[in-house]
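Right, one structure below, let's go through it.
Heads up, one of the protein chains got dropped from this complex, but the rest are sitting where they should.
Let's look at chain A:
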Amino acid sequence: MSKVLVVEDNEMVANAVAFKLQREGYEVIIALDGREAQKELAAHQFQLIITDIMLPYMNGIELIEFVKNNYESIPIIVLSVANQEKMIMNAFQLGVKDFIAKPFNPNELILRVKRVLQ
């Protein structure tokens, strides 16, 4: 089953995403900031990354650039509040596969994840 890295600094949101994905059978690891995400990326093989944009230490855009440079094949979904248009555009220019607005619709999250992993 696919392993998903969830990078989100709000633990309530992170736990909700993880709970929903685990119920669908995905293995989920949570990183609360960009640096933690880098460590997890070095330690595991992920099939998908779901990341927030505004993160402590290393923002989501920097993380996406890092992933594109070092783990190019891992698809990325951005999970962010909807009023970050400029950042979200940047993320798409960097090659993210999808954008999900917070608070996420639980069923939509699963559909989007399945679509990206197909």
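Observations
We take it that contacts are C-beta pairs under 8 Å (C-beta built on N, C-alpha and C of every residue); 3 or more make two chains touch, one makes a residue touch a chain; residues count from 1.
Criterion: contacts and distances are computed from a predicted model.
Hidden from the displayed complex is a chain whose UniProt protein name, among "3-isopropylmalate dehydratase large subunit", "Acyl-CoA reductase", "Hpt domain-containing protein" or "ATP-binding cassette domain-containing protein", is "Hpt domain-containing protein". Screening A:Ala16, A:Ile61, A:Ile77 or A:Val113 against the full complex identifies A:Ala16 as the residue touching the chain left out.
As for the chain not pictured, it touches chain A at residues 9-13, 15-16, 19-20, 23, 54, 56, 81, 83, 102-103, 106.
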